[in-house]
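Every protein chain but one is kept in place in this view of the complex.
What follows is chain A.
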Amino acid sequence: MSFFQKLKESVQQKTETVTQKFMTGLSKTSHNFVSAISDLFSRTNRIDEDLYEELEEILIGADVGVKTTIDLVERLREEVKARKIKEPAELKSLLSEVISEILKRNEQEQHLRLNEDGLTVILFVGVNGVGKTTTIGKLAHRFKNEGKKVILAAGDTFRAGAIEQLETWGQRIGVDVIRHQAGSDPAAVIYDGIHAARSRKADILLCDTAGRLQNKVNLMEELKKVHRVVQRESPGAPHDVLLVLDATTGQNALVQARQFGQAVNVSGIVLTKLDGTAKGGMVIAINHELNLPVKLVGLGEKADDLQDFDSDQFLHALFRDMIEAEEGNS
């Protein structure tokens, strides 16, 4: 069975709607990326330096990043040699295989770590405007639908209107929001959030934090303090520290992952705004260089525009055109 067939079967086993959502969200992405690659493979009939160089550009153009791209292409070269591949077309399948390997490396870590017998605390961190608050709204909506009792903590006391933004989400989906005044100590809000969640017997506490650039020492210290408070007030917590990344971000995403990772021990990534035209190649770079699993993806602004990350679906959507082309040939 070819790699593409395997991919397809794996995707078919998953629910239709989820796949659909992924496909619409990623259709633009997939189209640009894939047509560029298909184009490249059908144009050339020899595997040569130019081909590798163009491939390199396509991957870089998808924000895979220079280092990961060079590594990927290096792997391709080795495989081509080892397997004595001559046809450019065979490179297609090989490339997605190599990428898939990277994405699957952290697969077992991909699910949210829920605390089965007690309160689960999830902390959301990231730079400004990436989608932290919106993701919290979406995730609260999901948990609520699963019948869980959810509480939100308005830990962004800095940005104008941030508390009200979270409260609006709370009202929209019908969950409580713990808040203090604007300008107050975020660690104190989170502290209250934990105690409120416990006394109200909530299952899930989602903690919002203010957006901050990773190079601001003081703001990162503030975040560490919030993290420490969570650790202290609720043993075993935070169960997840999710770094929210905007898919339109370039190479700085890796710096973000590294710095936030060091500061508050990030356990996973939420990749937002994949409904745009950004290619999402960062997912590959992040897995490759930092071994941080992508747990969730944001595919829009509405409450149900959130999905678990699934590498098969991701790849399938990314290489859809190619899969169809291969079927047409056989």
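Quick notes on this structure:
The criterion applied here is as follows: contacts are C-beta pairs under 8 Å (C-beta built on N, C-alpha and C of every residue); 3 or more make two chains touch, one makes a residue touch a chain; residues count from 1.
Simple rule for what comes next: contacts and distances are computed from a predicted model.
Note on the omitted subunit: UniProt lists it as "Signal recognition particle protein", one of the names in "Signal recognition particle protein", "Iron-sulfur cluster-binding protein", "Cytochrome C oxidase, cbb3-type, subunit III" or "Pyruvate dehydrogenase E1 component beta subunit". Residue in contact with the omitted chain (choice from A:190, A:223 or A:254): A:254. Set against the missing chain, the residues A:63, A:97, A:240 or A:305 yield one that touches it, A:63. Contact between chain A and the unshown chain involves residues 28, 57, 60-63, 66, 127-131, 137, 158-162, 164-165, 167-169, 172, 182, 213-218, 221, 246, 248-255, 258, 273, 275-279, 282, 301.
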